[in-house]
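Reviewing the structure listed below.
The complex is shown incomplete by one protein chain, all other protein chains being positioned as in the whole.
In order of appearance the chains are A, B and C, and numbering begins at 1 in each one.
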């Protein structure tokens, strides 16, 4: 989850809103599962293969959607995922179809090993993104978030960067998928390509704080905690758990649009400077970006 | 990753709630991961009603020991279902599991169940993937017919009612139910001597079946066998009616005998043939050895209606019966999973939905199978007329004419 | 066969166009992609279903009622909730409306359980048979409703003061403000109309498909596809996109083995390819007729 949210946020940092993250997630999951079942390769190799598949899918998406921005890109990613889901449903000979596919019992690993692998994976993906953001890439991405054509003038090749960013995000999301698959040992098109995963990653990021490094991590913990609490304690009436979940989500967005991390940073800042600053720095920095991004549409005919 | 986090959080939570609620020592806890929201909420809700009511029959205890169902909302999401099983078995350490119901959820939790293997009353899942994966497990008790039970009974029944040699077309959906059913439907109908003139795939949730119906019309089948979800059968039945295709016999599984399907399908339900272990409005006498638990069907239905203000369904009656079987075994064995397994194996009582006795399935895939006996009925003038087996027959089959 | 194919495509296309109409309007003007649009359709369907079941009101008669109720609900919802996120990033808007959808969906479960419903007025089972082809009456009526609503919206956008103002806002919000247009009011108005159309769509659907609290999302994804195909913000684009998608799916279902299963996938692949060639859609991206 942390991995997925980090991956999503990384992509969003360039203004690419993905609603199809489960495409990478699912593709990674299927790649590792099917390879293991057919050729009994090792866990490590399967992770490697899945990351490659995810990265390839990410790159393909970026190249294919070259000209799309904002909402159009988001809708294209939905289409990408749906097409993959239908393919997985309709090719039962390969994927097991809607009845799903189980990981070979012999290939299963201990829970402890997977826990450690997950932690290593999470740390590695956070570090990778952190390091990448330290490089020149960061400025290119900032520039693209604000204005792609301006970025182009600065000598940034948007397509190249987009492809790179999507590939990294795709690989990281695939990693998350693999870990989850090894953990649950079962996969079906519904699980692999559900929009729920993509949205969950977003919710985590938003709740934690978008475009920040720490945000997705905080968000992932909060969202899972919340979902667990509602699922376990609200079983009296059918539907309540998700109802409450929705309510919390809506109030978060309305009252804490900068996320928990944003709010914390603001509070800390205002405390540090003596509560004198009127405009909230993080929110503002963000909203000015948004104003410029909001009204954009693809070139009209 | 996600699941792991979930498990940690859930563990912490479960500890805090469980500590106050009950000492594991004097309470028997039964984990009940059910679809209490999301797409399959109707399944989960029925499962929960059944379990609750069974517990009420036992006054909340067996042999003076308190029993409780730990309900978990798996939100019709396989990931959440896995997380729930993990939380229940790894953290809360329940020894018994009741649920989930939908095939997809069921399939997803199998690997997670394998970690600890609590005694599992599996009241749900018609797909044979389940049978292949866990059917042979000694701690797994399946209390719901598999898809092939439907086709086995239906093909045999139809053969005895309308005779074999008829031309049929099979419509199956691309979901788990359709996909796993198809080979069995093919096999059993062939064995019963029917000619399969065509097989058509439909998409789950589709709005338009006209292209399929146009193809079927040209095949001129004498019977149409559908392997689709209930909601799709509403749309499909309506469109068949609208298209005015002259097919004498329309055949489906359980859906036809569900009250919600009947209401939704309206006039389009006329003539449909389905099957179930429980047909609304039928009578079944009280169990001889345990009338306290399994009274006559009408008495039980009255109790159910008084409690929930809704009409019971096959799932309600089945879940009640399945949960009761578990409680009966607990009554005899005490809180020891191995003994409970032995007692479950020994059970032999009449229930609301047929004989409560665990036997091997005909395929041999599942060692503990109950409630696989089904009755065939046809919707005639808004009523279910039982056609098969002959001993419970209440009327004759009618061919549709358009 | 070909004729039947064309009729089936047109009827399905009409249904699809209806799904997308409201969405296109609200996205075109407010630039908010409403993820709760499917739930609005779902509630409209329930509204019509209950009106039919409890009071015997024909689902067709429910359409105007649903238009009014939907309008009111949409207006209030926009004014008190969604408006707050007007200047927020797309992302927040998506999640906000997604959250609203989740709330509505589960509120519907609480209110009416997850049981399947479908209204069955007398004509819903009727069909017109002409030689080799047949036309289901219920769907023909839906098609008519789609055509009528599309025409009304078109007229509204091109011939009325506020319709023109909506198009102006879609093209240049700041300049629209300079014209003395209360943009926030027009946003609420447009959003309310889009929800009204959604509710009416639900009412039209109530007799031809199965209603559950969960139908919304599937419908929404379809509507997205149509919107992008037609060009977000264009009423005629929505109609064209709907009919095109209907034709594509029906053709695949007719001629490809296991076609019904592939139809949707083919549609999404087509959409994806189409986006690459013509990201602005068939008609273009700004709101016009």
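The working rule: a contact is a pair of C-beta atoms (placed from the backbone, for glycine too) under 8 Å apart; a residue touches a chain by one contact, two chains touch by 3 or more.
In the analysis below, contacts and distances are computed from a predicted model.
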Name under which UniProt lists the unshown chain, selected from "Acyl-CoA dehydrogenase", "Multisubunit sodium/proton antiporter, MrpG subunit", "Hydrogenase expression/formation protein HypE" or "Amino acid/amide ABC transporter ATP-binding protein 2 (HAAT family)": "Amino acid/amide ABC transporter ATP-binding protein 2 (HAAT family)"
Sole residue of C:53, C:122 or C:172 that reaches the chain not shown, by the stated touch rule: C:172
Residues from chain C at the interface with the omitted partner, ascending: 161, 164-165, 167-168, 171-172, 174-183, 284, 286, 288
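Convention: only the chains that are shown with their structure count from here on.
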Required steps from chain A to chain C (each step between touching chains, minimum): 1
Chain at maximum distance from chain A, centres defined as averaged CA atoms: B
Chain A-chain C separation of Cα centroids, rounded to whole Å: 29
For chain B paired with chain C, centre-to-centre distance based on mean C-alpha positions, whole Å: 35
Sequence positions of chain B contacting 2 or more other chains: 37-38, 41, 45, 174
Residue numbers of chain A (touch at least two other chains): 89-90, 238-240, 242-243
Interface residues, chain A side, partner chain C - complex: 12, 17, 19, 64-68, 70-72, 74-76, 78-80, 82-83, 85-87, 89-90, 195, 199, 202-203, 206, 210, 237-240, 242-243, 245-247, 249-250, 253-254, 257, 286-287, 289-291, 293-295, 297-301
In the complex, chain C residues that touch chain B: 1, 4-5, 8, 11-12, 15, 106, 109, 113-118, 120, 124-127, 129, 134, 136-138, 208-214, 218, 249-250, 253-254, 258-261, 263-264
In the complex with chain B, residue positions of chain A that touch it: 1-4, 89-90, 92, 97-100, 102-103, 108, 111, 114-115, 118, 121-122, 176, 179-180, 183-186, 188, 190-191, 194, 196-197, 220-221, 224-225, 227-235, 238-243
